[in-house]
Structures are given as structure tokens and as C-alpha cells.
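What follows is a structure written as C-alpha cells; I'll ask about it next.
One chain of protein is taken out of this complex; the other chains stay put.
Right after this comes chain A.
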Amino acid sequence: MRLEKCWFCSSTVYPGHGIQFVRNDAKIFRFCRSKCHKNFKMKRNPRKVKWTKAYRRLHGKDMTHDSTFEFERKRNRPERYDRNLAENTLKAIKKIDKIRSDRASDHIKNRLKTGKVQRQKEARKQLEQGIHLVKAPHALAQDSSLCLPKIKVNVSQAQTEENQPMEE
């Protein structure tokens, strides 16, 4: 039993799911669901369809080269069973997974960083330029910080009574 990759979107196809199409030149196309299958039949190029992994890798949205990818390689010759090796492999898979996902998220974070910086600069500029819409210049002159003015509320002062000690 093997988990395969969908040819169109590159997600994993679990057993019992999807469709396999074998072309006359014996090339096998596996699809995870009918969405991918129908897209394939429409002859769409996955590298141009935004939500596929192929597009994302091609356009640098997701991580492409990494040493963690080399751990997972299809081996054609089976190895003799060794319990220790099996145990170690299972533990290793978890660790490798974690590292890989960390690296992938870091990659995305870095990618989005420049946008963030830009947006912050823009926001600051907008704030400086538009502060006159929410704060009168007089108020600005008094309190030069770029935030909303504090609204003074007239509280009706009760007559101050002398604090008389309570009659006992």
C-alpha cells in the first residue's frame, strides 16, 4: 500500500480515493479527487492554476530546495527488515516532518516580511497626513502625539461638602 501524489495538485492520495488514468503510452496519472481529474481533462496546466503546489513552487510561494526533501526518496530495492532500523525510521520521520514544516513556514514568513514592512511605512505616512481629519490643529498643537484627542466630559460637580464625621 502506498500513498501516491496527485498529478495535478500534488496532494497525497490515500488508498480508496481518487482515480488513476493510464494513457496509451503507459504513463499513469493519479488524481486525488474529481476536481483535479476534471481540470486535467480540460487540459489545464497545473503550473498555471493558482491553488496547485506546482504553481506555488514555480512562483516561489513555497519552499523548493531543501535537505529534508532528500530523506524521502522512492526506493526500488527493498531492504531486509531490521527492527531497530524500523524504530529509528519512525522516530526520524516525525522529527524530519517537524523540521520541514518549520522551514516551510519560515520561508513563507520571510516572503511576507517585505510586504509587512511596506505596509507599516504606508500606515505611518497615512497617519501623519490624515491626522487632521480626526484631530483639530489646535488640539494637535497642544498634544503633538498622533493619537485621538481625549474628550473632555463636563462632569457636574456636586457641592463639596465638608467631610463631616458620621454621627455615631
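As a convention for this text, contacts are C-beta pairs under 8 Å (C-beta built on N, C-alpha and C of every residue); 3 or more make two chains touch, one makes a residue touch a chain; residues count from 1.
As a convention for this text, contacts and distances are computed from a predicted model.
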Review point. Of the candidate names "Nucleolar GTP-binding protein 1", "Coatomer subunit zeta", "RING-type E3 ubiquitin transferase" or "Trafficking protein particle complex subunit 6B", which one corresponds to the UniProt protein name of the undepicted chain?
Key: "Nucleolar GTP-binding protein 1"
**Study point:** Selected from A:Lys48, A:Lys95 or A:Arg111 as touching the chain missing from the view
**Key:** A:Lys95
Exercise for review: Kindly note down the residues of chain A that lie in touch with the hidden chain.
Suggested key: 1-3, 12, 67-68, 71-75, 78-83, 85-86, 88-90, 92-97, 99, 102-103, 106, 113, 117, 120-121, 123-124, 126-127, 130-131, 133-136, 138-140, 142-143, 145-152
